[in-house]
Structure formats: structure tokens, C-alpha cells
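In this view, the complex is presented without one of its protein chains, the others remaining in place.
All chains are identified by letter, namely A, B and C, in their written order; residue positions are counted from 1 within each chain.
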Amino acid sequence: MKETTIVEKERVETESATLIEGLPGLGMIGKIATEYLVKQLGARRIAELYSPHFAYYVLVNKQGSIRLLRSVLHYWKNEKGRNDLIMLTGDSQAQTIEGQYEVAGAILDFAQAKNVKLVVTIGGFRKEVEDEPQILVSATNPVILHKALEAGAKGSPSGNPIVGTAGLLVGLAKLRKMDAICLLVETSGYLSDPRAAKAVLNLLGKMLELDVDLLGLDKEILKSERIEERMKRIEEQRKISAEKRRKMEEEKVSYIS
Amino acid sequence: MKETTIVEKERVETESATLIEGLPGLGMIGKIATEYLVKQLGARRIAELYSPHFAYYVLVNKQGSIRLLRSVLHYWKNEKGRNDLIMLTGDSQAQTIEGQYEVAGAILDFAQAKNVKLVVTIGGFRKEVEDEPQILVSATNPVILHKALEAGAKGSPSGNPIVGTAGLLVGLAKLRKMDAICLLVETSGYLSDPRAAKAVLNLLGKMLELDVDLLGLDKEILKSERIEERMKRIEEQRKISAEKRRKMEEEKVSYIS
Amino acid sequence: MKETTIVEKERVETESATLIEGLPGLGMIGKIATEYLVKQLGARRIAELYSPHFAYYVLVNKQGSIRLLRSVLHYWKNEKGRNDLIMLTGDSQAQTIEGQYEVAGAILDFAQAKNVKLVVTIGGFRKEVEDEPQILVSATNPVILHKALEAGAKGSPSGNPIVGTAGLLVGLAKLRKMDAICLLVETSGYLSDPRAAKAVLNLLGKMLELDVDLLGLDKEILKSERIEERMKRIEEQRKISAEKRRKMEEEKVSYIS
Partner (left out) sequence: MKETTIVEKERVETESATLIEGLPGLGMIGKIATEYLVKQLGARRIAELYSPHFAYYVLVNKQGSIRLLRSVLHYWKNEKGRNDLIMLTGDSQAQTIEGQYEVAGAILDFAQAKNVKLVVTIGGFRKEVEDEPQILVSATNPVILHKALEAGAKGSPSGNPIVGTAGLLVGLAKLRKMDAICLLVETSGYLSDPRAAKAVLNLLGKMLELDVDLLGLDKEILKSERIEERMKRIEEQRKISAEKRRKMEEEKVSYIS
């Protein structure tokens, strides 16, 4: 394989669609959100994306079946006559600079062939979060930006680089005169962060007038909070021990000198 | 040279063939097994694969002759009317991500031109092995998988990434709707592991109904066991010395403080 | 995106033009100088250059707008009938060897299509500078070189490699039989160096008979000098502390032994 390739499983025609991208990244927010959306909407898998710029290993699933690293594209027909959804998630991002650009370009080629009018990308933004994580938005034009701000997002700080597919898709969409928006959710980012995923889905629901039940994420949030607490305790314990050790060393040194 | 290139030495036509891949990797299992099979069957060298993605050095042989790094393809006509064999082994794997995908793609192009119906790849799986090494199997579809399980293999644990050509060939074969299977033999992996190679050939013999005498590998196994034992003794000695040194340090420290 | 691409915003025709390149580099001299020139001349933005060899992130500006990394090309019509100017600056240089060559080639393609007769590149040369920074010049031919020497530049020391776009543009221009010159300004290089930028603009003004007011740079120079002084004081303080610490350690050691 020499080029990024999208294999269509089911040929769908759309008059107007929104593309939502959620690949693995900080806190796995985009991936968790997109996968949840796919499940809740009962979206159909329509295509798979393969690339020689992904890592060169394959994955084994429970049935002993093998597959290449890939992205998957799901389609949901919006019966209310508004934009259909195409949702992209996957195993990983491209491993080289040139690969990142090539993969993002291939996604946009597909999006344009499916009449995508708006590209939404989801990522994480590292920050110690106290209460509700805020969502930082940036976009290809002020109209879309305004829509996200109205729905509760906050303007992204300027000078802030957005790394990887979530950023490149929006940057390349602009060159093609496509509307696009990037939503970065605040996250401590060490672990899977379903709370951040819920926050961004909540915002997306308002922006795109989707009616999606988000309660299913609460169990995940509870689980991740427990893990977080346990890790905090371990970390505190570690700090105390380190402090003790440091003091003992000091005493030893002063004893010698 | 700008692309991976396969140079045919002898043009063979096959109606139906199985491709067996065994490139260098953990424990050199695939390479040992494939080379032994080629020798025992008296297979003919039909092609060589060269790639600008291999390392950029050449090898010198005993007669002072020089050659590029390469893979070699051997052909064995199955007189019993079952699948012919095409066996691929070589010096090394591609050195870059994109190279790995390109080389695997070139191998499959060749395989398809030769009517290959099944691709078998051989690799190692690092594990401390007590008795007989087990063989972990994963495949493009349940039918082939079942055949290997029946012959004595065990299902590969899920989530397990298979790195390099052994994995990519199977993953890419699936995209092309070719049947393929990956056999990973347990190995401690530090040394050449002819015992693991014998185990996989034994399994392959059953699966493909081949009649190959494996006794020739026993001498290699004996040799490698001796090396292994010697290395174990060295390692134990090293541990004992390290332990002694540690104790002496401790005593010195407690003496000071 | 698979290739470096120049997107024209406004189609201009020139009979004869000079290209001035000032990308980020040591002391940001080329970027500061080119941006100042663009502003003073009121030059029009005519094109943007994008490349899959730039880093794979996007930038967010104050209005929450996103954009890819890029270079920008400005055009200034020279009403005095002499060479028009095309000025190139941007966010960054290409990240790989092959990318550097490809981007430089794309810039020269554009330059040739616009009848560029002379390419001028600006960079920095690390040196502790006391008074006025000197400008080191090298060129594709003695005639252009002489012109720069007459305007006050000094010959570049031989054996000196010029790294990145400032060097490659001139080297590749020579292959295409285009005249080109590289101006390296001495700079301590740690910070933005507007003083060096002013020096090179002064020289360029003489060489190209431009009438540009450089007083606007003085405020920047003052600011950078203050920062420099503050950093010097911090560095001196740091050295004194380090020296003290070293002495204390010595005394401790001699006390033990």
C-alpha cells in the first residue's frame, strides 16, 4: 500500500452532511465522544480508511481475527431533514508529518464527495480542571465560531497550536473553503476522560440540534473518577515517602560533614 | 532504485498456491523454518525482492561476491495436486513505516499474480517457555483460524499487536480478500530458536498436509540448548556477584553513617 | 495535501522583480526585516504557500480563527520603474531534508513565473556583536556580490555552511541561472534582533535604491536592548551563585578527606 486509501463498505448519498472527527488524543475525548454518538444514534459503518503512514503493526481481536490499523467512518441519516452525520474515529493518527497531511487530505476528499458542509473536530486541552471542563473553540470563520460560543463554548486562546488531525482537518478545510470548527475540551489528560466527552457531546447536541441521551456516559465517568482518586492517593503517598527519604539523606549528609 | 522491485529468475505458473513468509524477527523462527522447508523440499529459487527501504549496505559472501539486502522467493510444485508452495525469506525487514507497507504490498502483488490462495506468516512471541512452545494463531477469517486450531494452535490473545511484515501481510491480505494466517511461536527470543521453528513446521505440516522430515532440526536444537544453558550459568554468576557487591556497599554505607 | 502548494490571492504581472526572503531563523532577522518592509511599503498580499513538510499543527489567532502554518508572499509595484518587490516570510521552515528542497523549489517556480531577476535571502550569523553588526554576503556570481560589498557588506567567510531556506534558495537559484544573494547579519541570536534587521534593511535600501524609513524599528531595538540587559544581569547573578555553591562544595570535600 503506497497511499492513504478509503474503502467504502456502503455507498451512501447525502445532500448535506456534517463530519465529526474524534481520533485518539489527549484524554481520548474525541474517540469516546464519537464512539458514543455512533452507538446512540445507531449509525451505520460506511467506510474504512487505511494508510501506510499508520504504525506498522496489526491488531488481533477476541475471535483471533487480525486487522490493520484504520479509521472508520459511520453514517447517520438525519430524519429531521437537517444535516446528516458522518462520524470518523479510529485506532491512531499518522506517524509522520507528511502522513498527517496526507491522511487529513484524504478525509476531506471523502467529505467533499459526500457533500459535507461542516467539519467538526474534537480534541483535548491539558489543564487542571476543577468543576465542569470548559470547551475552547476555534473555527474557519466567525459565523460558525459564534454558533459554538452561543452554545456555551469559550474562545480558544490565541497563539495556541492545535496539533495533529484535529487541527490539520480544520486548517485544510479552510483552504478548500469548507466550514470547520475545532472543539478542545479541558482535561487533565492522563486518563480516559469521559466527563470531557460528555461535555463536548452536550455542546454538539445544542449546536447541531441532536437529541442524544448522554446518561450512558455517567457510568464511565463514575468509573474514571474512582481510578483518578486512587491514583491521587498513590501519588500523595509517593510524595510523602520521597520527602521522608530526602530528609534522611540530609541528616546523613550533615552527620558526615 | 526508487521502488520495491521483484526480479523473477524463473517464470512459474501456478493454479493455486500457498505463500509462506518467514523473515528475520524474534528468535529468527520464521527464517529458520522457511529456510529449512526450502531445503527439505528442494524448492527452486524463482525470484528476488529488492527495496530502497532496506538498510543501505551490501553483504559480502565467502567468494568475495557482493549483494544487496533482499528477500528471496522459492517455489515448490506440489505433485499431490494440492496447493503449490511459494516461500519467502530474506535478510531483513524494511526500515521505515512507509517501507514496511510498500514491501508487504509488493509481496502480495506477486502472490496474487501467482494465484496464491492462502498467505501464512511466521513470527515469534516473547514468553518464558517451559516445555513445548505453543503457537498463537490469528487469521483473516474463522475458517482458516479453525483449521490452525484443529492442528494444535492456540488462539492469539486479543489486543496483541503483531509488528512488522508478519502482521502487515495478513492485514493487507484481508483488504484484498485473500485468506491469510499468522502463526506466532512462543520464544524467549534472545537467540536463534530452532525448537520454535520445528514446532511451527510441525503444525504447518499438518495444516497443509506436507510430508517433511523435521529430524534435521534436532541438531540445531541441541546446539542452541547448550548455548542457552551456558548463558543461564553466566547470568546466575552475574547475579550472585551483583548481590555480593550490593551487600558490601550497604555495609560500607552503614559504617559511614 | 501531498505537495507544497502556492495559492494565489491576487494575480499580478511583473516585468522584472526582486524576491526578498525572510523566514524565521537565528535572531528572527529575516522575518523582522521582511515584515517591516511589507508594512512600510504598503505591499499587497498576493499569495500563500502551504506544505505537507511544515509541522503538523495549526495556529489560532485572536478572533478564534484557525490557520495552517504557511509562508506569505507580498507584492510591491515599484513606481520608479525599477524592479518590483516580492517579499516572502512565514511561520516556519520545512521539517525534513526533502521538504526543505521541495519548498525552496516551489518558491523559485513562483519567482520565475513572476519574472524575478534577483533573489535576496536574509539570515543570521551567530557572533558576539559589540558595535554595529556586520553583514556577510555570498552570491551566485561576482557582479551581485560586488554590489553588496559596495553597499557596505563584508565577504562571507569560506567554508561556512548556510543552513535552511536562506541557503538553499540561493544554491538552487544558481542551478536555474538566476541571480541570487544571501545576506547574513551578525547576531548573538538568542532573542529577536531588530537591530540586525535594521542593519540589513539599510544595506538593502542602498542596493535596491529603496526609500524606506527605518525609524520605526528603533522602538523595537530599544525594547530588545532592555530585555538583553535584564538577561545579562540575571546571567551574572546566576554565575555568582554557582561560584559560591562550588566553593562551599569544595570546602565540604576537603573537610571530609
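Quick notes
The definition used in the following text is that a contact is a pair of C-beta atoms (placed from the backbone, for glycine too) under 8 Å apart; a residue touches a chain by one contact, two chains touch by 3 or more.
Owing to the predicted nature of the structure, the values given are computational and were not obtained by experimental measurement.
One chain is not displayed; in the complete assembly it touches the shown chains B, C.
Note on the undisplayed chain: of the listed residues C:Ile162, C:Met178, C:Ala196 or C:Leu217, the one touching it is C:Ile162.
Remark: the omitted chain is touched by one listed residue; of B:Gly42, B:Gly64, B:Gly81 or B:Gly159 this is B:Gly64. Set against the missing chain, the residues C:Gly105, C:Gly152 or C:Gly205 yield one that touches it, C:Gly105. Annotation for chain C: contacts to the undisplayed chain at residues 97-98, 100-102, 104-105, 137-142, 145, 155-164, 167-168, 170-172, 174-175, 180, 182, 256-257. The chain not shown here touches chain B at positions 1-2, 7, 50, 52-68, 95-96, 99, 252, 255-256.
As a working rule, only the chains that are shown with their structure count from here on.
Considering the contact criterion stated above, no chain is in touch with chain A and with chain B alike.
Copies chain A and chain C of the same chain sequence form an interface built mainly from non-equivalent positions, shared numbers / all numbers used being under half. Note: centroid distance chain B to chain C, computed from Cα atoms, is 52 Å.
Among all residues of chain C, none touch two or more other chains.
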